[in-house]
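Below is a structure I'd like to ask you about.
The complex appears here without one of its protein chains, the remainder shown in place.
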């Protein structure tokens, strides 16, 4: 449903961040995009959502095709109407609005009549949001994350892109959030493009995965394949087999990734 | 102020920390500036009085704009009252000299210090106010000081203004543009050096830190109140210095010179030059000062071609000034200095960006 | 000499543009006409007109620029800038004919102890602001007697600015002398606005006669606001505050103001030359100029005749031109008889004229009616010179 | 103590203040949705007045029609300004955007001087020169109309921001343009709308002022004059803007009263509000009704 073909992204006309990136996300599937810090994952998602403009960045080569449409130059709001939705890194909650107002904002592209129904749905997924009546800026990190996902649901998207949804969440909530992502995917048939640092969780939830380094995809495969790949185990999952190395005993030498 | 990489050309490796903290990023850049100053020493030989007078005004405005850049560019506090401090310096210097007889040459920096004190008093709200609230509070200082000038006969001569004596340096009256030019050049060099130095030392860094993230700056040990008020002080010092130079150049000080319009012009200088950039202050002053002159020429030529717009010349000029500011910001919202950096960056990185 | 350089300050865009856009062209067109009819005995007057928007620093900067171009005379504008330039022009020996009629410009020697700065190179055509105001109070005193007011009160209104301030003290002293009660002045900004608050103060203070120190939009606003508030006061404008445009826009009733020339369609001998000057310049006919235009013409012509004398008596220098102003007594420039009042300047006294015509204007049935109600000739008192 | 005068001045203050409030609302509207401080607000207002004047005087349209045309003109003008000048600056540092509005104000001021001249022009009397007596103070009917109008517009704005979808979108845009875009909000549209509404309301205020004081370019200083009103009320509060306006109007008149009656300093009228402004801000750094920034670390 989404195909990113060989795109390059440049910031400020000079800084080349993505250099020929290819990936596809299948309908109804969860696709994971993994990679080190600074690899360009967030940039990829912003490129798909059309949000590079406000950071002085642009897609300088290649194209992005969504449902057969070339959306490379489409304005961001049009993309939302077409059914893609990005839950941004850092969540992007409007701090000086209440939970309800944030949710209503999520439904900006939807007819008013859906709002009440969808809001119920969201509260159904995230019951604890119902009780938070103050400004969203005072919610704790986990609650903000829930709100961000809930807000995405309000837009009734076909494809949700999530940028590190587990960041800063407690283990319990990480599970909960991934559970909900899975549920959304299964119950509502929403496709998901997931950017994660928590490779363990992400690959378990995903159907297909990509690993990127330095603005390029270096490895891809089904989640299964990736989980069994020795390199992935070594660098993303924490050692081969079930033996986890203790953080205490890490040697002070730098290792190199093999595919670089 | 956006994120532009600061590449150095290959082969320019720094071998000591002192080289790494030098004023100029490359040797070439350093020599260009030294040569430029050296060349300026001889300009009066080649240019007529009109150009000299323009350079004097550019220098004076650049000093004041530099001060504003410390406040707005470094510390991130918008001020709409800079011209009032500029004016205060002007009146203070004239007043000091007229009442105490201290030589004007010395009154000029003293006026800067007096303005520092006033600036810090009017900077007190900065300890509590942020963003536009502060900006409007500075607008209030503009009007309050302006009112003070037009009322305080003992200090400013009231609505009539007061005379400012000619600068006398070692027995020489600096009463021609050529002579005054050197005085201004001296202070321009001193001021720009001082602010460049400030930028690379403790307190200058602290100011920028306050701008970028005041909450964490405070936790890093920076006393917010002190630095916010001090940045008003420093900025006012340069405003006062510039004002004093202005007063003794025109030899007359009048409250009308220091309205909100001038404050806005100062802001325009630093925004168009480049916020937070020392050299940008100079570029901005040049731009804003020459723009109306240039547009005057344009309008005059237009008036020659099209009949009957002679009377409207002034409006055409003003309109073009507004239009150029708008166009400039549309195409280069981050200032002249930013454009220059981008050019430099792409030129040095090409073809291996990153 | 082929040409001499003269500076010309105007305010076409600033707060006094309301009148400058008539006075300025008056000077400009007169000089053009002088040039087209042979100049100063063959010497052309090269005059640069600069719009300084009524900003003193701008005026001084321009003065300095002109000085370096060898300016020998200046057609000035505002009170602020003219007073600021007093010492400059004295030092540089550049005679100035300003449009500021500030009394402070009339003491060339500084013999009046109240004079701050002697102004030997400053001239203007017409009575000073203070003298005009004195004439108005004198008229008011008579008017009050006629109406049977027992304790007439006088108030000065205007911005805290050199131009409205110029006659403040001198006029108030004379008013007291004449037995009027002088109220604390009311500050009214020089730009237009809603001045009901000020009008309420005026109304409550019980003032009978208010001197209007501002001009243009400010005066219009003041008259309108005060009319709404219902203040029963006779407003007496200064020379710049009275013309048909102001009266029309303010829908004024019985508005009193002084003049120093006839109005545009007056039947005076000299008006022929004025029409000729305006015609030649292509001064748009529908923009029926206010009489401020005529004072501009007079100002230029006094300068012209002084220059002619200078050229014939030692050359066109600032000093000689100044002397040229003293040669005749009670003189009117040739061709402007009945337009410019006969004036006299002397090295001790720069009050060209102390004759003040007083007019009353009203806006009635969509038309402006102005009638002359008095002509006062003030004594040339020594304690009034420069003040 | 002259109680009568004090009373009348206070009524005058409230009425003038309400007008400041309307202009202040235009500011707040643009600020709230785009974070832009519009320095050209005063010029917008004057342009509206001139255009209406032009329709009445030159085209001889009946006043009401001219007024409606002028509002339409200004709406389009607002959108155009936004499209041509502000749109390219979306996402740029806010101070550059502010500077652009300053450039715009310089441009418009000169343009209007050129086209409409720089003298004051009278509106033909629409409501006659009718005045109504309130508490002994004669008040122009036009002012009273503006009072009603401003309360109405205020209510409308309040509803708009609190409940309408576009109101929410505007607030979100002000919070963070990127976030707003990610939610499917067209930042361009929101900006255009904010400027259109603001220009329209400015037009109303301009015409009212023009009716009472004659139209002239110097009316634009009201654009600067309402800064204190906006700040006293709190930058992002519609209600605050109106209350701020009234406070400033009252202050001006009280200053005039005390000055005229007791101090005789002169010019207190223009400066006093600024002293009070600083005092209010020292006590309440976000004005009376402004929302505090959320500062978490």
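Worth pointing out:
Think of it as A, B, C and D in the order they're written, each chain with its own count starting at 1.
Please note the rule applied: contacts are C-beta pairs under 8 Å (C-beta built on N, C-alpha and C of every residue); 3 or more make two chains touch, one makes a residue touch a chain.
Quick note on the criterion: contacts and distances are computed from a predicted model.
Missing chain, UniProt protein name, picked from "Spore germination protein", "ABC transporter", "Na+/H+ antiporter subunit B" or "Probable glycine dehydrogenase (decarboxylating) subunit 1": "ABC transporter". The chain that is not displayed touches the following shown chains in the complete assembly: A, B, D. Contact with the undisplayed chain is limited, among B:194, B:261 or B:303, to B:194. Interface note: of B:234, B:278 or B:299, the residue touching the hidden chain in the full complex is B:234. Only one residue from B:209, B:239 or B:269 touches the chain missing from this view: B:209.
Annotation: of A:29, A:130, A:182 or A:216, A:182 touches the absent chain (contact as defined above). In the full complex, chain A makes contact with the omitted chain through residues 15, 34-39, 89-90, 134, 138-143, 164, 167-176, 178-179, 182-183, 197-201, 204, 235-238, 244-248, 250, 252, 255.
Chain B meets the missing chain through residues 1, 3-6, 17-18, 20-21, 193-195, 197-198, 200-206, 208-209, 211-213, 215-224, 230, 233-234, 276.
On the side of chain D, touch with the chain left out of the figure occurs at residues 296-297.
Operating definition for what follows: only the chains that are shown with their structure count from here on.
Look at where the CA atoms of chain B average out and do the same for chain D: the two points lie 31 Å apart. With centres set at the average Cα position, the gap from chain C to chain D is 37 Å.
Here the spacing of chain B and chain C, counted between their Cα centres, is 39 Å. In chain B, the residues that touch at least two other chains are 150-151, 314-315, 318. Taken residue by residue, chain D touches two or more other chains at 110, 113, 266-267, 270, whereas all remaining positions touch fewer. Interface note: chains touch in the pairs A-B, A-D, B-C, B-D, C-D.
On chain C, the positions that touch chain D within their shared complex are 12-13, 15, 17-18, 21, 160, 184-187, 189, 191-194, 196-198, 200-201, 204-205, 216-217, 220-221, 224-225, 227-230, 245, 248-249, 251.
Across the complex, chain C is touched by residues 2, 4-5, 8-9, 12-13, 16, 110, 113, 118-122, 129, 131, 137-140, 209, 212-214, 216, 218-219, 221, 252-253, 256-257, 260-261, 264, 266-267, 269-270 of chain D. Those residues of chain B that touch chain C in the shared complex are 48-50, 53, 57, 150-151, 158-161, 163, 177, 246, 250-252, 254, 256-257, 311, 314-315, 318.
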